[in-house]
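Yeah, one chain of the complex is gone here, protein chain that is, but the others are all in their spots.
And then chain A:
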Amino acid sequence: MNVPQPYQVVGRDRETADTVTLTLEPVGDPLPAFRPGQFAMVYAFPRGEVPLSLSGTTPSGTGLTHTVRAVGPVTSALAGLRPGHHVGVRGPFGTPWDLAAARGGDLLLVAGGVGLAPLRPLLLRALDEPRDHRGVALVVGARTPADLLYRDQCDTWAQRAPVAVTVDRPEPGWTGNVGVVTTLLDRVPYQPRNTTAYLCGPEVMMRATARDLVHRGVPASRVFLSLERTMRCGTGHCGQCQLGPLLLCRDGPVVAWDRAEALLAVREL
């Protein structure tokens, strides 16, 4: 899994002004199956390689879906790819979302911005296995209504589970919520002591959300965050993604709050 495997772009969907979802199928043998929360190192020839979380699977079962936001050279190159283009993919890397932790209880997914992408496969799996837990709820925060990912899908999910969406800055015509994502934590149903929460978004947003959830009674060991640091090798060797004793490409990106809280409080240089 450590040599990039050739994958072909077979689908490209524009999500927002700077974000697209790419569907990839293997040219040769597929990589081992990815689990929600894990990430791939995706190589855009000749620009370089970046970590991207799994944002979905394909009907074939061998394909990968990644939602990529163009923020720099490599992600811009990836966002500009068209069906027929090729990329190199290594993986799967990192820790998956711990769905088993939620068995019998409530699941609360809290997404900020493009952080909804890594939560999507978890949500879909949870919706497909309704007997395994009491309830699933999704809370989403975005910068503006135009920055909301998967808008049509959010409407479909809302028919199957409570979904609450808020934006930082409304645009004319927006009739939904305005405010930070934590203001929605009382607007969806869950029993805090019996809840497993999955958070993905900017770190400041995840820290505020984790604190609020623990204050409401959600156990810190069942609040999971997807943490990001610059990653190079993906295999726990280069040390780029170190966070205290953790190498996030191997021991993360998904880490529980009881472990992450103290590590995230340490100031980095």
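In the analysis below, a residue touches a chain if its C-beta (ideal position, glycine included) is under 8 Å from a C-beta of that chain, and two chains touch if they have at least 3 such contacts; residues count from 1.
Note that in this section contacts and distances are computed from a predicted model.
The chain that is not shown carries the UniProt protein name "Cyclic nucleotide-binding domain-containing protein", picked from "Manganese transport system membrane protein MntC", "glutamate synthase (NADPH)", "Cyclic nucleotide-binding domain-containing protein" or "Branched-chain amino acid ABC transporter, permease protein". Taking the complete complex into account, A:G113 is the one of A:P4, A:G113 or A:G252 that touches the chain left out. Only one of A:P6, A:P26 or A:P202 touches the absent chain when the whole complex is considered: A:P202. Where chain A meets the omitted chain, the residues involved are 18, 69, 71, 106, 112-115, 134-135, 141-143, 147, 166, 168-170, 172, 175-180, 182-183, 185-187, 189-192, 201-205, 208, 216, 228.
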